[in-house]
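For reference, the structure discussed in these notes is given below.
The complex appears here without one of its protein chains, the remainder shown in place.
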Amino acid sequence: MAEVERIGISLDKDLLAQFDGLIARQGYQSRSEAIRDLVRQQLSQERLADTQTEAVAAVVLVYDHHATKLTEKLVGLQHSHLLHAIASLHVHLDEHDCLEVIVLRGRVDEINRVGERILSMKGVKLGRVNLVAT
Amino acid sequence: MAEVERIGISLDKDLLAQFDGLIARQGYQSRSEAIRDLVRQQLSQERLADTQTEAVAAVVLVYDHHATKLTEKLVGLQHSHLLHAIASLHVHLDEHDCLEVIVLRGRVDEINRVGERILSMKGVKLGRVNLVAT
Amino acid sequence: MAEVERIGISLDKDLLAQFDGLIARQGYQSRSEAIRDLVRQQLSQERLADTQTEAVAAVVLVYDHHATKLTEKLVGLQHSHLLHAIASLHVHLDEHDCLEVIVLRGRVDEINRVGERILSMKGVKLGRVNLVAT
Partner (left out) sequence: MAEVERIGISLDKDLLAQFDGLIARQGYQSRSEAIRDLVRQQLSQERLADTQTEAVAAVVLVYDHHATKLTEKLVGLQHSHLLHAIASLHVHLDEHDCLEVIVLRGRVDEINRVGERILSMKGVKLGRVNLVAT
């Protein structure tokens, strides 16, 4: 179990009331939980700004599965030596389009480069790279 | 097959040269392909700004699988009547943490609301909602 | 003076140490100050998601001041009845390009619409709308 520390934070009464309203709407059980998430997001953001950091990424893309050889190219990329593809999920959206999520592990700059390559393939319509610091 | 139209676009020579460099670095095969992607991204962004639009979302989250009943809560949410959960992907990151991708279909505002609920659950450390207009 | 309240927050020792490092790098004087900023940013983000909210915006644009009548059109827009233009700042970047910051007050959806109009004017090269909840 991780050791827990308790710290005191001072806020304007008014700001605190607004914060309590927000976290109730979001569904948080406690202020500590909500603030821990804010802190983690800030830390994660700072870490990912360093392009040499190791990270995990979920690359989300929509593509037309009729596009020639796209499926093979995507599989090929996932097996490139620079990155470690962990898993992928494939969902049929309609007659033409598929949504695919590829989970990769690697350095931030390499992930971004592969992300750009995927998004530029013929047949890929939309895509986004979700970096998660580890 | 979709009917294709050819349009003429005028650009400064210098801007065109820079664009050619960019799409070569990104790996595009043709200018048409690159511009089609830019156009699609713009359209998708506009559509998603309307919170009543139907969309597909890939919700990416990292959580500690030791957190009490989180897994059940996540499954419960995916079966809520507001949204249609299509599929999910689960990856073990280390001893504690899992990355999960949940693909949902629904109205933009409902997806965002469920996204917030998931991110506020005890044990969920990081998360992001990727909306894709359909 | 606003009334100040003190609340207790529990965090893992490790997370707290990382947070202390982050806020030292950012230059914060105290944890309370850093957390207050995180809380305010969250609140502001939620408020601006409601397009009917009143907000202030700083619209940042780069344009070629040789473009025909652009300056007049920009001034015209600032005097439109929908929005209240408060002030603007003009900086010469080089022989051709100017950077202009226009501070507006109005409803979020109206600000966004005017922002789009400005960015689509002939001669405007780049632009961004910075919404600030008030």
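Read from first to last, the chains carry the letters A, B and C; within each, the first residue is number 1.
Just so it is clear, contacts are C-beta pairs under 8 Å (C-beta built on N, C-alpha and C of every residue); 3 or more make two chains touch, one makes a residue touch a chain.
Because the structure is a prediction, the values reported are computed rather than measured.
Engineer: Indicate each shown chain that the hidden chain touches within the full complex.
Structural biologist: Hidden chain contacts in the full assembly come out as B, C.
Engineer: For a quick check of understanding: of C:9, C:34 or C:108, which residue touches the chain that isn't displayed?
Structural biologist: C:34
Engineer: Looking at C:10, C:71 or C:130, which residue reaches the missing chain?
Structural biologist: Selected residue, touching the omitted chain: C:130.
Engineer: By the contact definition given up top, give the residues of chain B that touch the hidden chain.
Structural biologist: Considering the whole complex, chain B reaches the absent chain at 2-16, 18-19, 22, 25, 31-32, 35-36, 38-40, 42-43, 46.
Engineer: Counting contacts across the full complex, list the positions on chain C that touch the omitted chain.
Structural biologist: That gives, for chain C, the contact residues 23, 25-29, 33-34, 37, 40-41, 44, 56, 58, 60, 62, 86-89, 91, 93-94, 97, 99, 101, 103, 116-117, 119-122, 124-126, 128, 130, 132, 134.
What we mean here is this: only the chains that are shown with their structure count from here on.
Engineer: Which category does the touching pattern between chains fall into here: line, ring, star, complete, or other?
Structural biologist: line
Engineer: Can you compute the centre-to-centre distance for chain A and chain B, using the mean CA position of each chain? Integer Å is fine.
Structural biologist: 10
Engineer: Find the geometric centre of each of chain A and chain C from their Cα atoms only, then give the gap between the two centres in Å, rounded to an integer.
Structural biologist: Centres of chain A and chain C (C-alpha means) sit 25 Å apart.
Engineer: Which residue numbers or ranges of chain B touch two or more of the other chains?
Structural biologist: Residues of chain B never touch two or more of the other chains.
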